[in-house]
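Only a part of the assembly is drawn; its chains keep their places, and the rest are absent.
When the chains are written out, they are named A, B and C in that same order, and each has its own residue count from 1.
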């Protein structure tokens, strides 16, 4: 059985090291996108996983596909066509200088995709899990409808559906997000969010928490999860908790709320020295999917997901290139960073 | 007095060395575009030159502007706005493998520019020369109209107008090009073209010449120039003559037709070992503008323009980074490549 | 139906550009090996192809596998185990300075592989073509026996067998090669060789040809092909003809001998400006396999194979990263290297 993820895969153009855009005459050219990042993580955990999207039939589209194939993601359901690979420019921050992301994703092949591009019956053959994020339906009205079709098809086939709210204010307004995501979330079993998404998308807040200081309010997050569960009947709500000390140093932990039990499980908290934090949330989602799909207990699941995403912060690029053994070792407590010979 | 050029400035993303796109995880990030390339050449010859375009108000737009400022091009008439810097991906060919260019320029700030973005009265203040190429009006109907406005304004002010036909089949059809360029060419004094443009745009042919073999038919080119001159009343027609032996080796020469005299001047021919041939035609145009604007005799003008563009083929990137002295030295006959200490 | 190739995949460590080993503190790290190179070529021509080998269960082995997966080669029959990935160090020559290859491949996982590592019945399921080269049986006596088993299994299943003689004097003596290859060639349908292999392995000579001058003796090569066909009952013998002018410039052509017809087909000859010639022979083999497997006529087949391998010389690394369309374009005569926009 396989996992299917659906979304956009973008070319990521990043200056080397800590150079700013305006100092650069060279870009690291890698690929990333929320749902593709999840797919790569799962492939690295030896899961059968297929990424669904649309990419142009030129060499840049091929580069994007090859970036997934090399890690073992199935790309046979990626439709070829349209004219452009979406791009995001990514400048790495340091100390008090934040990282900066400039999107150039409008008019990409997937953003202009049509319903007839995707045959969900065929795509979901052999699948037991479907994952998407709030970015996908934000790409265009048509893609939102495609996502809805996918959700319905998944539901009919008894496929588990997970969704990371992933609000992007450059793509749509809070109101648009609320409307569309409300429709989609009816089909979602497992909802993943960061500290801000619930508020941005649904207006549900973790009271008394200032995301710029990072002081956490555990009760607040439990309340957010409860509200979300009640509104959409989620089985699980997972919330990542990032405390930004600087562009280099973050604390990182998460909570898993089991709505049936009405109980929240908090992970341990990691003090992270950041190499690259883009894709951190996606690596959490992938860790959670792995853990729940492989019947981890709730506390173990949240620890696995947080350990996986903790490690992502030490890795360049969007993809979380860590093995199952490495995540388990960290989840089991070896955080000393001692050399493995 | 200054020269004004108008067009698109794109981000050029190129794999290192002779790597193919699908082998690359790093792109050289430079900037280029036909009319901007001409502007940089002229600045390198100590001409006062202003490049006019529209670029987004973000760091990528700023990189584009800085790439011009560093060589002394005036960028004060570049309008900031819109959402994207057009992109072209450029893979360098070798031997029998051709170079490959993939355009991702649709929806760029300049392609979506509006008439009201440009005040040609202000822009042309202090100008005595206006240059554009066939790429600019091909960007959109609105930009074609803007170009027409610019041509009219130039004509009224007695500004010399030069145009490189520069046909791009990915941007428009031969028919569209013919219609639009026919309107614009009425205002043009000096027409620049390569071996194929006259045919692609106006259906005017240099008979008996196969561009893939590079055997030249001098009489044919003179006839093309005559036909062009007669149709549009050009003062000068310049045609570059490229013989492609391989992706590494080209022969390069050109012809300048003085329509008043009814006489054609052929340059000497250079056997070039290519470093980067993109921008070769633009560097020719810039050389010709320099020479004519500085009252070179016809034969000297075509020799200067060809020497300038010969040198361009030895330089990485779109911009022709050579000095007046270097062009003169080559035009005067020192082609031995001996070390200058 | 799929093609199966069997051999070693090595880590290739190469200084940047034209640097010598003793000037370098950085190595390009790519992967290559005769049979893997063939597999990548075929995948690039959209053929279903599986590469069979043994690689250690560590990250270096994984890098090797990923290098194939990214281009779409099936790696599911690569056995994981043993301790090392074979290495070759490769220094690029220029002008009169030859390229230099230093092998460090002894004791690699595949060289120490055991018969029980490979289940040819399973591997050949769905296959219609099997390819190996003379390097594989030279790795060890056990691997020679494994290759023999593979040949027998292929024969039983009616799978076409092709073999590139590929003599490597660092791996075995002429005598050892003769003995082992004589046994294997009984099962081979299509034999591929360069100008020297037939002599080195079987003592069969192309008279009057000095490989250091590159003056070809067409009759001699036909005679070599005839002798080979008669001794081993090959259906086809293909011989590549390299004329080394310098480390930068080679002439390249080939001959296909159809033993049933008793007729030789010579390709056109390309004057190549070399980017990287390693893997040139493998890209020829892959081109030939593609052409014969897709029922090209004899002359068309040899033209396709030579065009494919001509292009390889313009590409960095062992793998021939060209598409079917690109090979066809060159085989059909467009060798001018003009920019594709």
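One rule holds for everything that comes next: a contact is a pair of C-beta atoms (placed from the backbone, for glycine too) under 8 Å apart; a residue touches a chain by one contact, two chains touch by 3 or more.
Given the structure is predicted, the values throughout are model-derived calculations rather than measurements.
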item: With 3 copies placed, total copies in this complex; value: 6
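In this section, only the chains that are shown with their structure count from here on.
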item: Centroid spacing, where centroids are CA-atom means, of subunit B and subunit C in whole angstrom; value: 44
item: Interface hub residues of subunit C, defined as touching at least two other chains; value: 71
item: In the complex, subunit A residues that touch subunit B; value: 13, 20-22, 24-30, 58-60, 62-63, 66, 83-85, 87, 89, 91, 100, 102, 104, 106-107
item: Contact set on subunit C toward subunit A in their complex; value: 66-67, 69-72
item: List of subunit C residues in touch with subunit B within their complex; value: 17, 71, 270-275, 307, 310-311, 313-317, 321-322, 326, 330, 334-341
